[in-house]
Structure formats: C-alpha cells, structure tokens
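With one protein chain removed, the remaining protein chains of the complex are shown where they sit.
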Amino acid sequence: MGGQHWVGVARGVADRLAADAVEREGKGAEPLPEIALLRESGLLALTAPAGLGGHGQDWATAHAVLAEVAAADASVGHLLGYHYLHLWRLWLFDVPERAAELVRATVEHGWFWAGVANPRDDALVLTDAPGGGFTVDGRKFFATGASVADRLVVSGLHPPTGDKLTFVVDAGTPGIRYLGDWDNLGQRMSASGGVDFRGVSVPARDVLGAQPAHDAPTAPRDSLPALGFQLVLSRVLAAVGRGALETAADYTRTHSRAWPAAGVDRAVEDPHVLAAYGGLRARLDAADLLVDAATAAFAEADLAGAALTAGARGDLSLRVSAAKVVTADLAVEVANRVFELTGARATSARVGLDRFWRNARTLTLHDPTVYKATELGRHLLTGELPVPDGYS
Amino acid sequence: MGGQHWVGVARGVADRLAADAVEREGKGAEPLPEIALLRESGLLALTAPAGLGGHGQDWATAHAVLAEVAAADASVGHLLGYHYLHLWRLWLFDVPERAAELVRATVEHGWFWAGVANPRDDALVLTDAPGGGFTVDGRKFFATGASVADRLVVSGLHPPTGDKLTFVVDAGTPGIRYLGDWDNLGQRMSASGGVDFRGVSVPARDVLGAQPAHDAPTAPRDSLPALGFQLVLSRVLAAVGRGALETAADYTRTHSRAWPAAGVDRAVEDPHVLAAYGGLRARLDAADLLVDAATAAFAEADLAGAALTAGARGDLSLRVSAAKVVTADLAVEVANRVFELTGARATSARVGLDRFWRNARTLTLHDPTVYKATELGRHLLTGELPVPDGYS
Amino acid sequence: MGGQHWVGVARGVADRLAADAVEREGKGAEPLPEIALLRESGLLALTAPAGLGGHGQDWATAHAVLAEVAAADASVGHLLGYHYLHLWRLWLFDVPERAAELVRATVEHGWFWAGVANPRDDALVLTDAPGGGFTVDGRKFFATGASVADRLVVSGLHPPTGDKLTFVVDAGTPGIRYLGDWDNLGQRMSASGGVDFRGVSVPARDVLGAQPAHDAPTAPRDSLPALGFQLVLSRVLAAVGRGALETAADYTRTHSRAWPAAGVDRAVEDPHVLAAYGGLRARLDAADLLVDAATAAFAEADLAGAALTAGARGDLSLRVSAAKVVTADLAVEVANRVFELTGARATSARVGLDRFWRNARTLTLHDPTVYKATELGRHLLTGELPVPDGYS
Partner (left out) sequence: MGGQHWVGVARGVADRLAADAVEREGKGAEPLPEIALLRESGLLALTAPAGLGGHGQDWATAHAVLAEVAAADASVGHLLGYHYLHLWRLWLFDVPERAAELVRATVEHGWFWAGVANPRDDALVLTDAPGGGFTVDGRKFFATGASVADRLVVSGLHPPTGDKLTFVVDAGTPGIRYLGDWDNLGQRMSASGGVDFRGVSVPARDVLGAQPAHDAPTAPRDSLPALGFQLVLSRVLAAVGRGALETAADYTRTHSRAWPAAGVDRAVEDPHVLAAYGGLRARLDAADLLVDAATAAFAEADLAGAALTAGARGDLSLRVSAAKVVTADLAVEVANRVFELTGARATSARVGLDRFWRNARTLTLHDPTVYKATELGRHLLTGELPVPDGYS
C-alpha cells in the first residue's frame, strides 16, 4: 500500500485524537491509549523495511503522516516522530544484524521506541559489569516518550575508555525509574519527564556502538540524527500552526459572532478576520513546503549513507535550520493570533484553543531558534557550515 | 496622606499577591482573600472623597495603584479598577445624596463593588412590583467580580417605559444566583462568571436613574463610564506586560543557563537576550506614558462634569482607544516573547510564567482592538469622532 | 538544450545587469539596451515552441530564468515575465494559425512584446473603419514595457457590440504615442508610462477575439492570464528580496565595519547581523518554494487547456494569491531591513542599495495584498473560490 493509504490512516488517527484532545490533555494521564492507537493503526511499523515485516514507507510518507497526527495532537505527533528516528538510528551503528533483529521484533510486538540522551544533562555512566556488559547509573531530564516506551535507545559515558556508548534496553528493566515530573506548559501528553537509572544491567550485545558521539563525529552520516530530530520538531511545529488555524477557522465558522462595529452579519464576513486568516494560511503553506524540501534533502542524505560528504551534510543542516526558523516563529504566531479571530468566548477552557499556543511555545524552546538563524546568516556571509553537535 | 503613600501601599499588596500568584490561580478559588487584602490595605476606599470618610485620591493615584496591583495579579487589578469605576458611576446619576450615602457606607463597611451590565447580552427585565419598586429577572454572562462583591450596580430594561434603568443591590439579595461558570484561559481569579436574577426585589430608592443609556446618551458626561472601563483595561494590560517582563527578567537573572552557541557564560550576557529585553522595555515605557496621558485626560473630563462637550469627550475617547491599541498588542507580545528569553525550563507549570500570556490574551478579547484602531484611523482621515456606545 | 542551460544563460544576463544596475537606473534612459541584451541572449524566444523556432521551454524554466534576471534588475525581470505572458496569451484566443504566425515572427525578428490593458483605466474605444477593421482611440496609464516593445497586445471596447476586443499591433504604428511619464519610486527601468491612441488603424485580422473579457469569462482557461500576471509579480518580488539580501550580504562582507559595542572585530561576526540575515534567508527560501509550487500549478492548469475546471482554476488562484501575499510582505521587509545589517555608509547613493526597496514597494502596490489575503481567508472559512477578474 502506498503513501497515500498511510496518510489516510493517519487522518483517521488524527480525527480520533482531535475528538477528545482537550479532555485527554485535561486529565493529564500517561499517553498509553494514544500509543495503543498508533500501534493498532499500523503507524508504528510504517517505516520499518518491508523485508523485516514493516510497511516500508519512506521519509516523505512518514512526515506526511506526522503532519496529520501532530496537527490534531502535537504530543502524539512528537512521540511518533521520535519513534521513527530512534528506530532508524539503529542502522547508523555498525551492527546491521542486531538492527534488523530489533526492527523485526518491533514490527512483531508493536514496540514503541523512545530515547534517553538529552545533550544538556550530565551523562549516564556505564560501569563494566563483572560478568561482561555494563551497569548503568545516573539521571536524565526530559526523555520524551520514555515512560510509555517499550524499548529505549540510551547514551552514556564509559569512563575507562572515554567512549560515549549507545545501547538499547527494555524500558521495563529493573532499576529504571520514570520520574513522571513533566508538568509543563505544553506538550503535556508527550511523557517528557526524567528517567533515573540505578544499577541497570545492559548486556554487551545491547550496546550498539560508540556512535554517534556529537563531540567527535567520524563520518557525516553519523551526525544525521540531530538533524532528524530538528526536522521532526519543525514538522510538528508546522502542524501545530496548521492545527491552530483550522481549529480556529472551524470555531469562527460555527461559533463566533460578528462584532457590531464590523457592520457585517457574520464573523466570516469581517474584513479583518478574513485577511488575517488568509495571511496566516499563505505563510503556513510556505512553511510546509520548506519542511517538505528539508525532508526530501534528509531522505537523500540518508540514502547517500557512507558516501554522504561533509558539504552535503552541511547543506542539509542549513535546510533543516531554515525549516526550524520559519516554523518556530510561525507556529507561535498563528497559535497566538487565532484568538483575535475567534473572539472572547474562545478563551473558554472547554474550547481549549490555547493548547496550540502552549504546545508551540514549549516546542520552540527545545533549543533557541535565534541560533539556527545565526547558522544560516553565518553561512550566507562567510560560507561556513554549521558544526555538527546535538542540535545541528 | 498623598498619592505616593498609596502607591507604596499598593506595592505592598502587590508583593503579597505576587508571592503566591501561581498557587492561588492553580487552586482557582473565589478571590475572597484577595478582596479582603484590598479591604484591609485601605485601597477599596482610596477614591472615596475625604468628606465621606475615604482617602480622597484622584484618578492618577488610582491608576498608579492599579498598575502595581495588576502587574502582580491581573485579576485583582481588574477587580479593583472596576470597583473604582462602579463607585464613581454612582455620581453620574441625578441622585447625589443617595450616592453620598452609598459611598459613605462603602467606606464604613469596606464594601467591594461590581457591576452587572455586559452590553452584548440580552437585558435583565424590571417588572413593576405591586408595592412600588421593581422585580428583576434574567441572566447576564461575564459579570466580573459580582460573585465576590458586597454591592452591585446593575442595568436592566423596564419594558413599560422602554427605559434602561440602573440600580444598586446588595449582592446577597435572595434571588441572585452566581453561576460560577468562569472557566477561561486567563483572568481566572476575576470572578467573571454569569449571574442569574429570579424575582429579585429592588426598592424604588435603589434605582439610580435611566442613565447612562448607551443607545441614547444625553450629555457627554453620561457616556464616560465606557471610557473608564476601556481605560482600566488598558492599564491592566500595560501592567500585565510589565509584570511579564519583570518576572521573566528575574527568572533569566536567577535561573536561565546560557546557550552553548551564544559563547557566553551567563544568560544575562547573551546578546539576543539583552537586546530583546531592552526593546520590549522601551515599548512598555512608551505604553505606560500613553495610558498615563489618557488617565489625565479622563480625570480632566470627569472634572468638567456637565460642562464636558461632545468634542472633548470625543478627543478623550480617541486617547483611550490609542492606549487600548498599544497596550493590547504589546501585552500579548511581551507575555508571548519572554519565553524566548528565559529558556525551556521556564515552561514548567511551577514557574507559571504563562499566566501573563493567558491574562493578556483574555483581556485583549474583551472587545476587538482592531475596531479601536479603526476609530483612530477614521478620525485621522475624516475628522469623525467615535460614537459613544458600550465600548467607546 | 535543457532548462539548466537557460538558467545559466539567465545568470550571465543577470551578472551583466547587476554590474551597472545603479548607474543605468540613475540615467533613467529607456531600457532598450536591456531588451537588446535579452534578445541576444535568446531569452525572448525561450518559451516559444520548438516547432515554431523557439527554445520550447516550460513555465518552470521560464520562472527560473525570471528569478535570476529579476534579482539583478527587477525592471528587466518584470518586462521579460510580461513578454512571456503576452506571447502565451495569443494561444488563448480561437485563432491558432494567427498565433503560430505571430510566435514564429517573434522568434525570427526577436520581437519584444508588451500589453496595453490596465483594468483600472477607462477602455480604449474601437470604431468600425470604413474599409473593414477598426480605428482605435483613447489613453491608458501604466502600460509596462509598451514604449520599448516591438508588438503590443491591446484590449479595447467596441461599443456597437459591447465586446471587449483584444488585438495585436505593431508598436510603431502611426497614432500610437508613448507618454514617457513613468517617473515613479521604483521599477524605473520598466518603461511603464502611459500610451495614447489617436486614430490607430487595426485591420480585422489583427483582432484576436473577444477573449478574455474579465467581466464575462466563458471558460476557466480564458481567465488564466490574470493569474499569470500575478504569478510573475510574485516571482519578481521574491527575486527582489533575494537580490536585496545577497547584495547586502556582499556589502556587509566587504565593506561594513563592526560596531564598537558589538565587541567583535568584523561585521560578519556581529550576533545581530548574523541572526537577522539568517532569519530573512530562511523566509526567502520558503517564499521561493511557494512561488515554485504556484508556478507548477499554473503550468498544469495551462496544460489542461479547455478541460480546466472552474474548481481547478479556483485552486490555482488561491495558490497564486498565497505566493503574492508572502512575497509582497517579505520583499518589502527584506529590502527595508538590510540597511540595518550594512550600516550607515550603505545609504550612499553610489551603493544604491535602496533600489530593492523602491522596486519592492512599487511592485507591491500593483494591487493591494490585503485583498489577496482576504481571498485566502474567505476560502478557508466559507469554501468560496475567488471570482475571476483582472487581478484574480
């Protein structure tokens, strides 16, 4: 089945998520039913290769799916996008058989993946275990999706060698504790609380390798994940803007009253309402195309594999930064301004229109947009390409 | 004691309100302790004439007090500003002795006043009562402060005469029910839910008169209240912007971490953070001055009393609209943008920095700013003055 | 030779235009050397079908060529884009043999085409001539390129029948006078002055038909030209933005001095300069993609020909409006803001950096962008498609 089929599936999932997005967020429960919905729809296996039992879809389709899901529920879109990235990252290490095994199991068991690797925290520490393998200790903040995941991709430091090792682990392994401390403005359903590791055993075979170490990237390919995460954030931001605009338009159409001074009968005839919706829509169209172009460039870089050059990686990085800059500003602006187009009653908690602003505002702070713009400006002025790191 | 004394008192109240603003709002209780705090501080009697036992302060001082209180808690500032207006409105009717009596009692008992008169709802209906006076029935939405008030100023229609009558009533009178249905994005502590009147008795002596009827104002003076309310909203908006900026600055100063790409050690050295704070501060300074100028014009118009001309009233209306336009846009912008200056962790619910945006966003939707700008533009282009109505 | 070849040719033309753009504009001569340059480069015959001697390139290549030329000289890009449209419009009338004849002659003689049809002026009047054909009288303002054209496409009213007739005419026909009165802020080299017709003879065979009449379009295809013109304007606007950014970047790189308070040695290290350039670049990338998408949709609608439905025409119209909205705002903003990134000395007349702003500002006023945004907003809210007219 082709990409269009899966976009249709995603739309169905999005409709179900949109139907009770306000109520679900209000309860603030862990997003387990949402993950179950993704699992049942087949979307968790979307990008797994057909040869391993998956649906074999490419990045373009994956992003088209994310756009639908995230417009309805940005947290779930965020979780799904990260899941695709974690699953894909397995292939970047030098263990193709282990990766294939894990992907196959993911399809079979419907695993949901998350990561534990926030670059701004202190590292987890891996100690050599007596019988081989490692014992892991430490704490990380902001591990999106970890508490509802089946499997985790985790990075930590192995002091004896100085290596930054990445390993996979069953999310239910004894010694892993989920702090449940994500109590933030937006992305409330993204299960982004911290994780504590106390003496967690990791067998040697679950260590994927010392790649990618942000501080010492070897091949350009190894530093693609940071760009993948930035790209997913851009996609989710664009979708939040779109979701805000369409949800607000629906409200204006069905609930808003014309303001007397407008001299019109219905809110949808107010000239300021019309022009404002139109202006935002035009800019969202442009933003979507920019994210699409960055997605195509990302897919191309991924296909290039080991042949990816530093220059091509740098160009991709600039495209991703451009997508981030445009979508971050626009998502916040749309989500903020739609209130002016819906009127006072749309501030009711029951309407829940503020969730778009809260989500956009939270997502845009993941890392400061102004430093993405700086990378683009520096390249324009000096030709310098961004140096790969945890955000570039 | 002079104005400076009372601004100092207000600052003390503001400090107490700021200390637990996030917690109080989280609980969402009726703002009775807040009203009690205002009462104890003397601020409820601030504008009552000295001859009637009050503190005899003018509008300039009242607004300076509001600026302090509203920067700390926009709901409480909103309630206090409306209280001053309701108390003052008593004098606009042709019943000076009754007004004096009510003001004196306000000082004596520490009454808090609110109003029931939202111009966009259907009117309450006054029926002639057998033994004289009236019986009042109907429902109004959005009666800010009514549920925590001691006395209400209420407007309703008397069908036999077609008069729109304004009366005062003890807020605890049987038949008045507070719906407690204010569950909105912002101004959560403003007790702005609806009010239901069922057979509420109002003696003839509590009817202040048929003024001001928005649809048929007789003297310019009679249509000043709408401007007073717009002005208080502008003041509260300016204060929300100031409160957001200062609260954020405090966070940046004490909690924010420098972003690695900034190449500085502390967030307070990040060039983008510095310039953004400075730009917003400059615009807030300008906005405050604009509200101050409108306040001075309002005070002057008030002093003119019956001698106020339609032209002078129109000029005041333009000044108030200008203040509204500038403060509405700026309060939302500041409250939105400060997150970019504080960083990701400031989205924590514990920090509660979003309350400024929620308050600003809610307040700006009271009536659409674009139609205030329209009034200013029309006057510039054609010389036409705004026609007095419930918002102008 | 493929599209890439022609983009290379366009780049060569652009380099020559950019080299003395400031001087040429300063002199303000008619753009005859510029037209000659286009002719010699082969670009005037770019879109003429290969079967008629032309280079047979599609709209995508034509627009890629326009992007290059217009970034260097917006007037010349404007002239070239309109030339392509006038040549293409010939096919929309029911006279394919005449159209083929004209296109063939265009290639052979290197004709440059312009139009005389500004919809906001009074119409030219066609009177039946004694021996058949018509005599044309009247005046039109703003006929871009007419005074330097070889052939004109002209519209006029034939009062006896009420038809709006379109005809072609040798631009040197006696009775046609070019007013040379284009003395405007920008697009100074676009030869956009008025044209006066006094007893101009038009033989019957030069009348293409009564199509397209904006007020009574018959087939959706017939109303495509207005969209073509809007699309070319969008392309030129995007190019003006790009040209401004790149010209400014070159200045910053080679001439700007670091401001002492920036604490850096070179202007290209100033954090505000870097971030501002980057932010504008990201948005220009998005705008270009939006124009590209509208161009592809336009090409598709063109290919559909008589099969084009009103719905598909309407969707295209919305895409073109979106491109116009985004590029108009952005071109002005970029051209305005680059001065902040180049510093005080870049205001020198010798640098001529203001030409981008003057061009953008002039182009954006062709028709008000806010009503393009209105069309987009109305469609979002009500599903209504824009009604075809001279601008939609």
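Just so it is clear, A, B and C label the chains in written order, and each chain counts residues from 1 on its own.
We adopt the following convention: contacts are C-beta pairs under 8 Å (C-beta built on N, C-alpha and C of every residue); 3 or more make two chains touch, one makes a residue touch a chain.
These numbers were taken from a predicted model, which means no experiment stands behind them.
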| item | value |
| --- | --- |
| Touch criterion as defined above, residue of B:282, B:307 or B:387 at the omitted chain | B:282 |
| Contact footprint on subunit B, counting only the chain that is left out | 245, 249, 252-253, 268, 271, 273-279, 281-283, 285-287, 289-290, 292-293, 319, 321-323, 325-326, 329, 370-382 |
| Touch list for subunit C against the chain that is not drawn | 120, 142, 183-186, 257, 259-262, 272, 332, 336, 339-340, 343-344, 346-350, 354, 357-358, 361-362, 364-371, 374, 389, 391 |
| Subunit A residues touching the omitted chain (full complex) | 262, 271-272, 275 |
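FYI, only the chains that are shown with their structure count from here on.
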| item | value |
| --- | --- |
| Centroid distance [mean C-alpha coordinates] between subunit C and subunit B, Å | 52 |
| Between subunit A and subunit B, centroid-to-centroid distance (C-alpha), Å | 42 |
| Overlap residues in subunit A, where contacts from two or more other chains coincide | 370-371, 374 |
